[in-house]
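Missing here: one protein chain of the complex. Every other protein chain is in place.
So, chain A:
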């Protein structure tokens, strides 16, 4: 065994590895993919189109969502409802509704409204015959004010008691979006 000058070898390999490492990423911020910035609920009925929007352009940044409601509902009226989820951090905005529909088995939208104001029933189904909740019917009751809460759950247990009928209590899963609109029924 000849003397192999390990110190020199060590130094050489160290330099070699040092020069290998490099980094730089000033190429712009991460393209955020799954972020939902905007939840829009559209209610059509009684000759009206009412749009309820919750928009939070800074995602989980400090700014709270901006909520706009285009008008009041009319008592004892049936509205055809529809919800959409957008990612407006991208241009053009990414429509996440399509993905929710494609992965319908793994998603469900829940609606919560005081019973005195109205009732909601689902009008769509996933591949297993359970509701997704992207479309629904809202039948208003008497006049009053309250909140309409729209919740998008990922991987809910759709077979649990009451879930297919729209009761969120036993749904489990993780919340992808939760927005609350103030509503007035005249």
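Note that in this section a contact is a pair of C-beta atoms (placed from the backbone, for glycine too) under 8 Å apart; a residue touches a chain by one contact, two chains touch by 3 or more; residues count from 1.
As a convention for this text, contacts and distances are computed from a predicted model.
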{"item": "From \"TonB-dependent receptor\", \"Glycine/betaine ABC transporter permease\", \"CidA/LrgA family protein\" or \"Lactate utilization protein B\", the hidden chain's UniProt protein name", "value": "\"TonB-dependent receptor\""}
{"item": "Of A:46, A:71 or A:146, the one touching the omitted chain in the full complex", "value": "A:146"}
{"item": "Contacting the left-out chain in the complete assembly, out of A:43, A:117 or A:163", "value": "A:117"}
{"item": "For chain A, the residues touching the chain missing from this view", "value": "1, 3-4, 6-7, 9-11, 13-14, 17-18, 21-34, 36-39, 54, 56-65, 89, 96, 98-100, 102-103, 107, 112-115, 117, 146-147, 149, 153-155, 157, 168, 172-179"}
